[in-house]
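Working notes, beginning with the structure itself.
Only one protein chain is missing from this complex, and each of the others stays in its spot.
On to chain A.
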Amino acid sequence: MADNLFPDSVKDFVFDLHDASRRSLVPSELHALYTGSFRDVTAKYFPTSAWPTSEAIASECSNDELFLALYNELTLRHLQSVKRPSVRDRIEGWHAYRKLFDLVLSEAPEDGAEKGRDQLFLIPEWCFDILHEFLYQFQGFCQFRTTTYCSAAKTADDPEKTPTSHVLDSIQVLKENRDAWAVETVLFYLRRLIRVGLQKNASVTYRYLSYFASVTLSRLECLLGDYKASISALDVIYDVDAEALAVGEEMKSPEDLVNGVFPARLSLAYHAGVSYLMLRRYKDAAGMLGGICLFMQRGFKTGQLRKIPGSDQFNKLFDRMIALLAIVTHICSTQIDDSIASVVREKHANNLSKIESGEEGYEELFVFACPKFVNPAVPNYEEALTAGSPLMPYGQDTYKLQVHHFMNEMAAHQTLRKMKSYMCLYTSIGVEKLASFNDMKVEEFEPWLACFKHKMQQLERGTEANAQDKMGTAMGIHYYVAENTVHVDEAEKTRRFETFFMKQIANNDDILRQIERLKIEV
C-alpha cells in the first residue's frame, strides 16, 4: 500500500502505538491500543489481508528499528491467522522473530550495570502473544518439515511415483534454510529472555518477557518430551522470594501476573498437567488441571472467557484437560471439585467403564488429550528423496515415543487396581489369599505389593506454608506386610471442611475486591 493510500486511522494507530510503547510508556493507553484499536482497525481494513509493510509505515514511527520489528511481528501474526502460510512465509516468520529478539536483547542493560531510563513498554498480553506465537510457529514448522519429508520419502520408494512439484519446491527451500527454526536457537532466545528479565536492573517489560518466556519454555520442553525440564522452567514463576512487579496500578507476584493473562494461565496449566502426568506426579496433575478446569467452567457460564481473543480454542483445550483428568482420577483417588468430577464422568463414562472391565481405554484418552509433540532434529532432506530411506526423519517419532512410554506406565495399573479393590475389603488378609484373589501364585504376586507403593510414590508440590517439594503418595490406602499378612488402613483423610471454608472466604474476598474496583458513574 503506498503512503497516500493509507487510511488516517491506520497512520494514527501506528503513531500512537509507537508513542505509547517507546515514549510515553503509559500502560492504560497501550492497553487500549493493543487490545482495542488494533482489532478495530484490522476488522475494518484488513480482515483477510495484510497490514501495510513496516517499510511503508516507517515514517510514522521515526524509523525506530525495534518498533518496526514489533509492528512486523504483530502484523505477520495477523496474516498467518487468516492465510495458510507457505514455506517461504514460515521462513520469513523466523527471520522476523530473530530480528525482534535480537533488538529487544540488545536494548536490555548488561547484568550489573546501572538501571537506565525505560525505553520500551509492552503490556503483559502483548509479551505473551509474541512468545506464544513464536512457539506456535516453531511447532507448526517442525510438523511441516516432518510431513514434507514423509511425503517425499513415501514416493521415493515407489519407482512409478514422483514427488509433487509442491513437495520438491518445499524440500529445496528447506534445504536452503536449514537453520530456520533451529531448536537450539529457539531455546537460546527463550533462556536469554528469562535470564535478562531476572537481572536486578531489569525493567518491568523485561520482567514480563522473562516470566512469559518461562511459560513458553515450559511448553517447549513438554513438546520435546522433557517433562522434568518443563516443570523446572516454572520455578521462577512460583519463586516465593521474587519481588512483586507493577501490572497497571497493582503490584503482583509473577504467578498473579501469569494468571492475569488467561491464555498464558491456560498454556501453563495444560502443559504442566501433561508433564506431571508423565512424571507420575498424579496429585499435582489433578491439582493443576482441576483448578484450571473449574475456573474455565465458571468462565464459560458467565461468558467471561468469550471476550478473550482466541477463545474458540479454549473449548478444545478444556476437553483435552478433562480427558487427562479422567486418566489421573482413575489411576489414583485424588480430590477434584465435584462439578468437574461430574463433567469427567459424563464425557468419559464409556472409556472409564472399558478400563474397569479390564479392557484397554487409557490410550484413546491420552491420544486425544496429549499435545502435538515435535521432532526437533533437522531432517536429512537428501535422504528423503532416496529409495530405502526411513519413512520418518532418522526414524524418530517423538509423538509415538511418548504414547508408547505412557502405555508402558499404564500397563501395571489394571493389576494394581484389582489388587487395591480386594485390599480395601479387609483390615488384614494373608498374602497367599490375596494372591489367589488376583489369580497369581504367591511368588508372582509378592512383587506387586512393593510395586504398588513404588508406582504411587511421587513428588508433591510445596504449599504456601512450605515451598519445598516433598515425597508423598497417591495411594488411597495404607498397608504393610508383616509375617505373610497384609495389614490395611485407610489413608490419612485429607482435610475437607476447613479447606472448603478457606476457599469460600478467599472467593468472597476476591469478589469484594472486584466490587471495590468498579467505578459507578451516576
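As a working rule, a residue touches a chain if its C-beta (ideal position, glycine included) is under 8 Å from a C-beta of that chain, and two chains touch if they have at least 3 such contacts; residues count from 1.
Throughout what follows, contacts and distances are computed from a predicted model.
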Name of the absent chain as recorded in UniProt (options "Trafficking protein particle complex subunit", "EIF3k", "Synaptotagmin-5" or "BHLH domain-containing protein"): "EIF3k"
Full-complex contact with the absent chain, from A:225, A:263 or A:361: A:225
Sole residue of A:168, A:183 or A:198 that reaches the chain not shown, by the stated touch rule: A:183
For chain A, residues in touch with the removed chain: 183-184, 187-188, 191, 224-229, 278-280, 376-377, 394-396, 400-402, 404-405, 408-409, 412, 446-451, 453-455, 457, 463-465, 478, 480-484, 487, 489-493, 495-498, 502, 505-506, 509, 512-513, 516
